[in-house]
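Every protein chain except one is present and positioned as in the full complex.
In this document, chain identifiers A, B and C correspond to the written order of the chains, with residue numbering beginning at 1 in each.
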Amino acid sequence: MVVYILDMVILVIGIYCLIAKRHLIKKIIGMVLMEYSVNLFLILIGYRHNGIAPILMPDENRVHFAQYGVDPLPQALVLTSIVIGLGTLALMAAYAMRLYEKYRTFDMSEIRRLKG
Amino acid sequence: MKQKDIEQIIHDDHTGMSLIVKTVARMMIAVIILFAFYIILYGHLTPGGGFAGGVILAIAYTLMMLAFSRKMALHKFSDFWASFWDNIGMLAFIILGFLGLNSGYFLYNFIWHGKPFHLVSAGIIPLANIAIGVKVGACLYAIFIGLSIYGRLIIKEEE
Amino acid sequence: METFFIIMLVLMIIGAIIAVETKNMLSAVIAAGVVGFGVSVLFLFLKAPDIAITQVIVEVLSLIILIRVTTKADNEAIERKIDSFANIAGLVFVGIFVGFCIWAFVDMTPFGTPLMRVSQHYLSAGLEETGAANTVAAVILDYRAYDTLGEAVVIFTSILGAFVILRSRGKKKIYEEDYVKVGIPE
Partner (left out) sequence: MASVMLPLSVGIPLLSAVLILLIGKAWRNAGALFAPITTLITLVFAIDLLGADAGTYWMGGWPPPFGIVLVLDSVSKVLLLVVNMVAFLASVYAVSYMQKYTAQNKFYALFILMLAGMNGVVLTGDLFNLYVFLEIASIASYALVGFGVEHEELEAGFKYLVLGTIASTMLLVGIAIVYNLTGSVNMADVARFVSGMPPNKALLFALAMFLFGFGLKAGLVPFHAWLPDAHPSAPAPVSAMLSGVLIKAIGVYPLIRITYSVFGAPNIILNLILWLGVISAVVGVFLALGQYDIKRLMAYHSVSQMGYVAIGIGLGTPLGIAAALFHMFNHALFKSLLFLSAGSLESATGTRDLRQMGGLKKKMPITSLATATGSLSIAGVPPFNGFFSKLLIIIAAIMAKQYVAAGVAAFVSLLTLASFTKVMKYSLLGKLNEKYERLKESPVLMAIVLTILSVLCLGVGLFYNYFMDSIFNPAANDLLNQAKYISMVIGG
């Protein structure tokens, strides 16, 4: 349980960075930290004490493998989630560069044309 | 944006990094690409797979662009072809899904599964890995071109 | 083993705080990269080699992208102005969220003993049913291939979106002139 909570602390640091920091790059870094922590959370959930990697070798004992292999499903989910994170990062980077070119600043508090 | 400006930017940047970097990169790139193909092709037997291999491919081309120059990298593999292969990879994966429909289900593993622990086994899994590898490698290279060239171009135009 | 994970996590938290609080953008990006490599080392020790490889490589690529965006000048000045309201609101949020976590996570299944109601089947029958020795590959490309199709579409969409955003001009020139003709009287 301590492991889960420590992992959530990283998530919260990421969210804090996204909300409170005004620098665009800092916001991207916050997003990246958030992605890391969620991916790690899923893998932590799938871990088994004394586990072995879920990859079968030709001379491996099948019963032992089924008994001690760690959970493969969260690993599959995390692979998808890493890709989604990379996609979001690319889109965010494109937005950040474009905003810089339009406003000539990375400061989110000066990028404020919308009101109401 | 104007074609002329892009060409100007590419033309301005033709020297790349120093000789040492270039020599090391020249040796490394082939090895990296080989490793990427290994990761993609053996994805169903060992750790790795289409996505990891695709990113390695993209990194190899990115290294080429950083070490030599944009001009040379684009000469080897232009952004048009990057985006073309991106689409082809995606199309191949979707069509693989539609072919499964023929045997009853969308994305059905319709090919004979083969002998375990051999390269030709596991039905559509290696094929899907190749499709994803091509797609991911091409599209990440394309986005790197986009972020590094078009970005500069916009500044130039606005000023 | 759990002690090792805890030490790693504490180190990563320190790295994350440095990444958030440092004034220099390049240091921040690199500190975030350190956290990312820490994550991939943890993946390796958590018996997830597939994910560890992918994480390392993606980390390299995201560092390249982030540094590409960062090398743009005026970074230091922005952080000097302190927006106290946002900071306090953020800290209150952090406190509430962590408290809620500590309150709720007591009831979670303990670390190291997953239920594996569904995934036990993947481990014991995966090789026969799909022919793939790598169970993770069997899950992502056969049992849950639809997810992977979705994943490929996500990256496809975001790259397409990034190209759309990077266009230098949104509207065609002739139409902008048309607007002027109708919209503003002489």
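Following the convention adopted for this analysis, a residue touches a chain if its C-beta (ideal position, glycine included) is under 8 Å from a C-beta of that chain, and two chains touch if they have at least 3 such contacts.
Given the structure is predicted, the values throughout are model-derived calculations rather than measurements.
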item: Neighbouring shown chains of the undisplayed chain, as defined at the top; value: A, B, C
item: Residue among C:Gly36, C:Pro49, C:Gly90 or C:Pro114 touching the omitted chain; value: C:Pro114
item: Selected from C:Ala52, C:Val69, C:Cys101 or C:Ala137 as touching the chain missing from the view; value: C:Cys101
item: Interface residues of subunit C (partner: the chain not displayed); value: 100-101, 103-109, 114-119, 121-122, 142-147, 149-151, 153-154, 156-158, 160-165, 167-172, 175, 178-179, 182-185
item: Residues of subunit B (touch criterion as defined above) contacting the omitted chain; value: 80, 83-84, 87-88, 90-91, 94-95, 97-98, 100-101, 104-109
item: For subunit A, residues in touch with the removed chain; value: 11, 15, 18, 24, 27, 31, 34-35, 38, 41-42, 45, 73-74, 77, 80-81, 84, 87-88, 91-92, 95-96, 98-99, 102-103, 111-114, 116
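Heads up, the rule we're going with is that only the chains that are shown with their structure count from here on.
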item: Distance between chain centroids, defined by C-alpha means - subunit A, subunit C (Å); value: 3
item: Inter-centroid spacing, subunit C versus subunit B (mean Cα positions, whole Å); value: 21
item: Residue list for subunit C, restricted to those that touch at least two other chains; value: 49-50, 54, 58, 61, 65, 68-69, 127, 133-134, 136, 138, 140, 148, 151-152, 155, 159, 162-163, 166
item: Subunit A, residues touching no fewer than two other chains; value: 53, 55, 58, 79, 83, 86, 90, 93-94, 97-98
item: Subunit A residues touching subunit B - in the complex, by the definition given at the top; value: 53, 55, 58, 79, 83, 86, 90, 93-94, 97-98, 101-102
item: Subunit C residues within the subunit A interface of the complex; value: 1-2, 5-6, 9-10, 12-13, 16-17, 19-20, 25, 28-29, 32, 35-36, 39, 42-43, 46-51, 54-55, 58, 61-62, 65-66, 68-70, 72, 74-75, 78-79, 81, 83, 86-87, 89-91, 93-94, 97-98, 101-102, 105-106, 108, 110-114, 116, 118-120, 122-124, 126-127, 133-136, 138-140, 144, 147-148, 150-152, 154-155, 157-159, 161-163, 165-166
item: Contacting residues of subunit B [partner subunit A, same complex]; value: 46-47, 49, 51, 116-117, 140, 143, 146-147, 151, 154-155, 158
